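Removed: one protein chain of the complex. Kept in place: all other protein chains.
Read from first to last, the chains carry the letters A and B; within each, the first residue is number 1.
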Amino acid sequence: MRKLQFHPCGNYSETYEKEITLFETDFGRAAVLIGLIVLFAVVPFITGPYALYVVNIIGITSIAAIGLNILVGFTGQISLGHGAFVGVGAYAGAIMATTLSLPFWIAVPAAGLVTALVGMVFGVPSLRLKGLYLTIATLAGQFIIEYILVHWEGLTRGTMGIVLPSASLFGIVIEGDRSFFFVIFTALIIMTLAAANIMRTRYGRAFIAIRDNDRAAEGMGIPIFRYKLLAFAVSSFYAGFAGALLAYYMISISTEPFNLGLSVEYLAMIIIGGMGSIAGSIFGATFITVLNEVLRWLTDFLMNSGMLEGMQLNMAPLRELVFGAAIVLFILFEPRGLAEVWRIVRSSFRLWPFSY
Amino acid sequence: MNTIPLLQINNISVVYSDVIQVLKGVSLTVERGTIVSLLGSNGAGKTTTLKAISGLLKPENGRVTDGTIMFDSKTVQNSAPEDITRMGIIQVLEGRQPFKYLTIEENLRVGTATRWGKPYKRDMDMIYEYFPPLIKRRKSLAGYCSGGELQMLVIGRALLAHPKLLLLDEPSLGLAPLVVKEIFRIIRRINEEQGTTIILVEQNAAMALQIAHYGYVMENGKIVMEGKAEELRENPDVREFYLGMAASGTTKSYRNVKSYKRRKRWL
Partner (left out) sequence: MEFFVQLLVNGISIGFLYGLAAMGFVMIFKSSSVLNFAHGELLAAGAFIFLTLVTWAKIPVFVAFLVTLAGSFLLGFIVERLFLRPLIGEPLIYVIMLTVGLASIFKGLMLLVWGGNLYIYPDFLPSTISLQWGNINIPPVYVVAIIIGLFFLTLFGLFFKYSSQGIYMRSVADNQTASLSLGVNVRRVFALSWAIAALVAGMSGIVLGIINGINVHDLSSVGLKVFPVVILGGLDSIGGAILGGLIIGLLETFTGGYLSPSLRDVIPYIALVFILMVKPYGLFGLVEIERV
């Protein structure tokens, strides 16, 4: 057996393989493994239905957030249409499950693929547009997709929404929060690993090169348009996959949640979590989801306690306010997000008691 | 007439991003009404010296960490560029940075920023008199002008600010020899007629030493040599390293060895 690896003080990578390895130390690998065991063996059995629901939503949201981070954090193409892509995925999954009656395990990835195609369509403007103009194009995409979802009634049943049949995998019917937990988190782990590995290949390096300087990247022989499209496709695949999972989990879907607000929420996740960090996407998804739930709880509490009787306080303003404040504060004080905070905490533990 | 030097740089160090030290104790003195030329190879720290004077280090995350810069017997190191320019120090940036989407005339008007609200018509005529090619292009966008016109434009723009000290960073960069000659002639004229003190950073040492009164040679963030322009022109080291003239053509190999030693002694 080879020697256990601990964190050296400094960067002592001798090969490229070492440089791009996922786990720098055996300790890290073990920690992740233990974390996963705890996650699967303990979490679903000790949490109540509400907590488990929140955890599941975090899982689904994380998948979509990772997708957005690939596009924004790694490739540098700011998208304001991610919420709509999640919606496309949800509807694609729902339509495949009802009209085409495809099984769960086909419908979800297929929804991802459909969304990837749609995403590529909206990525086409990136052929000619850069930076701000592209952002605005994705904003238009958001509105157009929303419009189509509401008004193409033959396909999406408009504002009526679609009710999905229950999912089943390998002959086992997946019902209830606990069984969905296993499906969602298995998917999340696979998607996370996939994303981390994409970033280690030439594709990932090309994405990063485009983000850092697209003209130089082109000069180095990277066909930037193709890679930008690819980034859009991968990112939308994640969004569509998450959307379809969400559709199955929620059983019925409508067009309402997939608005610009959701797109902004996803962007907030990756900013708060940390751009260009896959772990950061998960942190961000957790942060925003928990924040949403806390705010909901808080407004309920305030309403019921009678403290603010007479004041027409409802959920919306408080949510908007706190949400905006979270974004602004993170950008002003920790623009690299929770991932950076996590790194600092971790390294201060690692270096204790001899920092420096 | 004031006898204290216009600019006195006393042993300054400049550090970028808190880690990269570019200037290591540079001192120089600029007398009123003179042209001082700052020579040196790429990366010697000439541009950084200029930026330290004009306060433009800040946007690049640089800082004067040590030493003082006295302008008109006031310390100016690490002041905001807005304040420094108002005291009369104007830098002409390297590589001609016009406002591409403004016309030539509008470009020139930006030069009046330090004395906003004061009349500028006569100065404008003066600039056109110095740089006749600009008159024809008055109304055209600067982005579409030639390199020579742009160099005239940026110098003219700086003159509109009525600088006491003009910092010129490589005005000859990428220009045809004849245009370079023309520009240097005008620089000399500005110095003589307006009495503007000029610091001239140049790669083209031969040209620079022809119009300058005094010169400094920089290497690796330090000043390694200084002297009157004509002395520097005659100095064998400068001749060889910066003017590209071998002291004698015949004993080349022997010369190389010796000049290597000489160079070593400097550093």
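The criterion applied here is as follows: a residue touches a chain if its C-beta (ideal position, glycine included) is under 8 Å from a C-beta of that chain, and two chains touch if they have at least 3 such contacts.
A quick note: this is a predicted structure, and the numbers were derived from the prediction, not measured.
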item	value
Of A:Leu117, A:Ile189 or A:Leu260, the residue in touch with the unshown chain	A:Leu260
Residue, one of B:Arg63, B:Arg86 or B:Lys164, that touches the chain absent here	B:Arg86
Residue, one of A:Pro109, A:Pro125, A:Gly161 or A:Pro257, that touches the chain absent here	A:Pro125
Residue numbers in subunit B that touch the chain omitted from display	54, 56, 59, 81-82, 85-86, 90-93, 97-102, 106-107, 109-114, 116-117, 141, 143-144, 154, 157-158, 161
Hidden partner chain, residues of subunit A it touches	72, 78, 124-125, 128-129, 131-133, 135-137, 139-141, 143-144, 146-147, 151, 260, 264, 267-268, 271, 275, 312-313, 316-328, 331-332, 335
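The criterion applied here is as follows: only the chains that are shown with their structure count from here on.
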item	value
Rounded Å distance, subunit A centre to subunit B centre (Cα mean)	52
